[in-house]
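The complex appears here minus one protein chain, its other protein chains still in place.
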Amino acid sequence: MALKPIVAVNFKAYYPYSFGEYALRLAKSARKVWEETGVRIILAPPYTEIRRIIEVVEGTEIEVYGQHADPIEPGARTGYIPLEALVEAGAHGVILNHSEHRLKLADINWLIKRAQKLGLKTLVCADVPETGAAVAVLGPDMVAVEPPELIGTGIPVSKAKPEVITGSVELIRRVNKNVLILTGAGISSGDDVYAAIKLGTIGVLVASAIVKAKKPYDVIKDMALKALNAIK
Amino acid sequence: MALKPIVAVNFKAYYPYSFGEYALRLAKSARKVWEETGVRIILAPPYTEIRRIIEVVEGTEIEVYGQHADPIEPGARTGYIPLEALVEAGAHGVILNHSEHRLKLADINWLIKRAQKLGLKTLVCADVPETGAAVAVLGPDMVAVEPPELIGTGIPVSKAKPEVITGSVELIRRVNKNVLILTGAGISSGDDVYAAIKLGTIGVLVASAIVKAKKPYDVIKDMALKALNAIK
Amino acid sequence: MALKPIVAVNFKAYYPYSFGEYALRLAKSARKVWEETGVRIILAPPYTEIRRIIEVVEGTEIEVYGQHADPIEPGARTGYIPLEALVEAGAHGVILNHSEHRLKLADINWLIKRAQKLGLKTLVCADVPETGAAVAVLGPDMVAVEPPELIGTGIPVSKAKPEVITGSVELIRRVNKNVLILTGAGISSGDDVYAAIKLGTIGVLVASAIVKAKKPYDVIKDMALKALNAIK
Partner (left out) sequence: MALKPIVAVNFKAYYPYSFGEYALRLAKSARKVWEETGVRIILAPPYTEIRRIIEVVEGTEIEVYGQHADPIEPGARTGYIPLEALVEAGAHGVILNHSEHRLKLADINWLIKRAQKLGLKTLVCADVPETGAAVAVLGPDMVAVEPPELIGTGIPVSKAKPEVITGSVELIRRVNKNVLILTGAGISSGDDVYAAIKLGTIGVLVASAIVKAKKPYDVIKDMALKALNAIK
């Protein structure tokens, strides 16, 4: 059975787009695209919005992830978010080590292992193929290689640095046969998603192109359809 | 007009007490105590629970605060919580510089000023009278002096180190006439709250004694009544 | 007795200027200026150069400071520099909370108190008048207010933001009568030093204008002479 392509949406902390009514509208758009295409969609809203986004996507297969989790056990840890906080809020997974929120190596490993015990999926980011492979050694569910210098630029990694994608796939597969490989940075359109999948990944991690879009539905739908085309 | 005494409840990240149904029950208990006593109550739940707690206390004067905020502007900041995230979630204020989440001095100042512009109250923690006074220079709404070595011990600062409280009040008043002065660490009962107020503060910052209590209502009620007695 | 004006030189980590032969030459230039003017000179080289710089200035009143110290006790702390490491290396003091190496408020206080016990002078930086006053509450030997946006620009704070200097002096003096007040950021010439002292400080914290100068001796000498003129 072929794997479903993945469109993972990192809401980040854009004001006002990542919050409140904007965040709800984004989740509703994603829900509609999922209903129409069945593409695997992951939404990663700010901590404060997780519960409401989960309500919106209830009854679908859309997954809601935390954007990060702190490498701590629950307890007297004021202002930190342990994995258990995400579980309690109903989240299905967590992004770890995003280029805007890098983690220490030992903590990435600790969080992956603990997330597995808690039933949370892990999507771990890396900046270059080598660190992507290093992360893959630790056994997460997904690895997303994103060159930080392209993040937010609108210059898609699939065009500007296709060798990052092919190199990542090659290095990662040497050490881990099963991990799902995503890419990201500058992904703006369905064509970028198509190219990313054709270069060997199973999907993309996208932020501003969707989150700050005038019509998020249109962008997600375009990406979903091109992703399905690419995977055939 | 006399100031109302303050009972501020830091939910921290206790599992399962700070989350889900436990968090809701705690908020409902606080609501009941507020309805019965009118004491000023501040609730600081984990980020993921803020929206739900706010729904519970709607229509009361209970305030809901973030436990922390990251010293950043909104934007491409994956997994961070800017003050704007709290505003969007409906929060009324924020705790800053808790001993479990210390901030850099320049960031405390930046956050206080930005919170003021955004209409968020600030409750800034400090470990000793000197740092309490340093914080007071920056003009927050509240300063809470909490000796870290007593936090979570059940040994109340008002008994173990009354000189920390009187010393804080003295040093803080030299540099700031208006800031509300709280204390905390080991506060377990209404008697501890009474003592803290008699030593010159306007109230307390409490965590485990309420959050992990079998009957949170009883503890909050006891603290609220003794606080009212003390303030007369 | 009038206080001596201060020229404090932060070597930072410029390559190659802050290291090796360049660092030695800088220290020798400072020594010569001290011998000719008697101005109070503080040199803050990288950790790795402290011992050699101390040898160069032996027999003078030039003081050698660490650029930072980690807020830790000695022990199993691989790769950290406790205050004791500076004492052992022969240093006379330490810069704390530089804008490029901010510290948490509680740690600034801890380090000031511990430095005092160990006989090390403390020069604590701040970004704005308010944080300068907050720091002054903690009782360091010197406070240097430096607007980060001017650091390294060559645009002297004494011209671009004289109100930062006068505001700092005013706020700091309200809470601390004795602390020595310095300023910095963009200080490039003796004229800038002159202006800074005339605005109420006792001297300056300088980096690139001296460290990256073709002839450090000329710059230090110019600053020292103008400082003496200003203080008269």
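As written, the chain order gives the labels A, B and C, with residue 1 at the start of each chain.
Throughout what follows, a residue touches a chain if its C-beta (ideal position, glycine included) is under 8 Å from a C-beta of that chain, and two chains touch if they have at least 3 such contacts.
What you see is a predicted model; the values in this text were computed from it and never measured.
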item: Chains in view that touch the one left out, judged over the entire complex; value: A, C
item: Sole residue of C:A30, C:L43, C:I81 or C:A195 that reaches the chain not shown, by the stated touch rule; value: C:I81
item: Option touching the unshown chain, where C:I50, C:I155 or C:L171 are the choices; value: C:I50
item: Hidden-chain contact residue, picked from the options A:A30, A:L43, A:A76 or A:I108; value: A:I108
item: Interface with the unshown chain - residue positions in chain C; value: 10, 12-16, 18-20, 44, 46-52, 66-68, 72, 74-82, 84-86, 88-89, 95, 98-101, 151-152, 207-208
item: Chain not shown, touching residues in chain A; value: 97, 99, 102-109, 126-128, 130-131, 133-135, 137-139, 171, 174-175
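We adopt the following convention: only the chains that are shown with their structure count from here on.
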item: Rounded Å distance between chain B and chain C, as computed from the means of their C-alpha atoms; value: 37
item: Where chain A and chain C are represented by their mean Cα positions, the distance between them in whole Å; value: 46
item: Sites on chain A at which at least two other chains make contact; value: none
